[in-house]
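Everything below concerns the one structure shown next.
Complex shown without one protein chain; remaining protein chains in place.
By written order: A, B and C. Residues from 1 in each chain.
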Amino acid sequence: MFQSTTQVRVRYSETDQMGVVYHGNYAAFFEIGRTDALRDLGLTYKQFEEEGIMMPVLDLGFNFHSPAYYDDLLIIKTAIYDLPAIRSRFDYEIYNGNDKLITTGFATLVSVNMNTKRPCRSPVKLLEKLRPYFI
Amino acid sequence: MFQSTTQVRVRYSETDQMGVVYHGNYAAFFEIGRTDALRDLGLTYKQFEEEGIMMPVLDLGFNFHSPAYYDDLLIIKTAIYDLPAIRSRFDYEIYNGNDKLITTGFATLVSVNMNTKRPCRSPVKLLEKLRPYFI
Amino acid sequence: MFQSTTQVRVRYSETDQMGVVYHGNYAAFFEIGRTDALRDLGLTYKQFEEEGIMMPVLDLGFNFHSPAYYDDLLIIKTAIYDLPAIRSRFDYEIYNGNDKLITTGFATLVSVNMNTKRPCRSPVKLLEKLRPYFI
Partner (left out) sequence: MFQSTTQVRVRYSETDQMGVVYHGNYAAFFEIGRTDALRDLGLTYKQFEEEGIMMPVLDLGFNFHSPAYYDDLLIIKTAIYDLPAIRSRFDYEIYNGNDKLITTGFATLVSVNMNTKRPCRSPVKLLEKLRPYFI
């Protein structure tokens, strides 16, 4: 498996009138986890799009355990448990600064050839970088 | 069961550089579905908060079938298949103007007493209005 | 001059922990005003992009007079006081259901040829439709 950890500080714009982070904003936090997981591998998602592969989200799930608050520094843990094929699955755990579990969830992405608009194998560079973690 | 249908027009701000609605924005579309389902019952979520019950989202799931585009008029179908207890589950189907299935999913909400911060029974008015649909 | 009126209902996701609409969301409300002003003229912004002209925002100003709240039905009044040239200016007034002034402001857009990435004249169709209002 491959694991990566990053952080995000909660913005005022991300709170709602319950005084907590609006649940819909965790999709962007998961996306930050993915982006920084790739960065830890020496890759960027930008690079994939430049090479003609985009990776839209196919499905997405969230469990909200505890609320997060404005200005909290959240820890996002992103894990890949299976080597991506056409689909890539990312699993997430988000904690606050007191190690309290805030949100868990997952995202499944599908690799799509930007010219043909058809599903395709995950970017070669992604597989190369990930393979050592799955031996 | 209880069903309700509403519409939302895609904003430019809701697109991303793939040229489609950013997946994270569907959480707000589901929320519009809930708000308008309550309105169809002669209720408002605002009313629940004024009566001291808030209903945060506990879990949330999305399946993305087809992309939606800027200025599309989306049809949001919201269904309640079980009479709410402490938890209330809403199921969603979103279609575009050509009856193409865009996104399906669900949200589970939990009723919380705003004073005690403890889970509580769903708002009485919600149950009164829904009961006729579950006989 | 040309004037157009549209409506938007405040979403829960658009509130912040002050219990009011987050100020940053009014940019999207202005954009809804523009989109629906064009629709009133029998045009769509989508059409302009398909014809190779995009109209990014050049500058933007807001004055916040009164707060708006979750589930408020806001009235957006969009006005064009001068026939667009390379630049197009839109002026806005947003009211709530009690005719209370919520927000005023403006946006200046610049027409850009999507191939050359250079400023260009506003879309011909826009000028054709607007000209009768400026005689």
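Odds and ends about this structure:
Just so it is clear, a residue touches a chain if its C-beta (ideal position, glycine included) is under 8 Å from a C-beta of that chain, and two chains touch if they have at least 3 such contacts.
Everything quoted here is computed from the prediction, not taken from an experiment.
Contacts of the undisplayed chain with the visible chains, over the whole complex, involve A, B, C. Contact between chain B and the absent chain runs through residues 12-13, 15-20, 22, 24, 70.
For chain A, the list of residues touching the undisplayed chain reads 9, 11-13, 27-28, 31-32, 35, 44-46, 70-71. Residues 17-18, 20, 23-25, 27-28, 31, 49, 54, 56-64, 67 are the ones on chain C that touch the missing chain.
Just so we're on the same page, only the chains that are shown with their structure count from here on.
Note on chain A versus chain B: their Cα superposition corresponds to a rotation of 180 degrees, in steps of 5. For this pair, chain A with chain B, the centres built from the Cα atoms lie 24 Å apart. Chain B and chain C have Cα centroids lying 28 Å from one another. Taken residue by residue, chain A touches two or more other chains at 17-18, 20, 24, whereas all remaining positions touch fewer.
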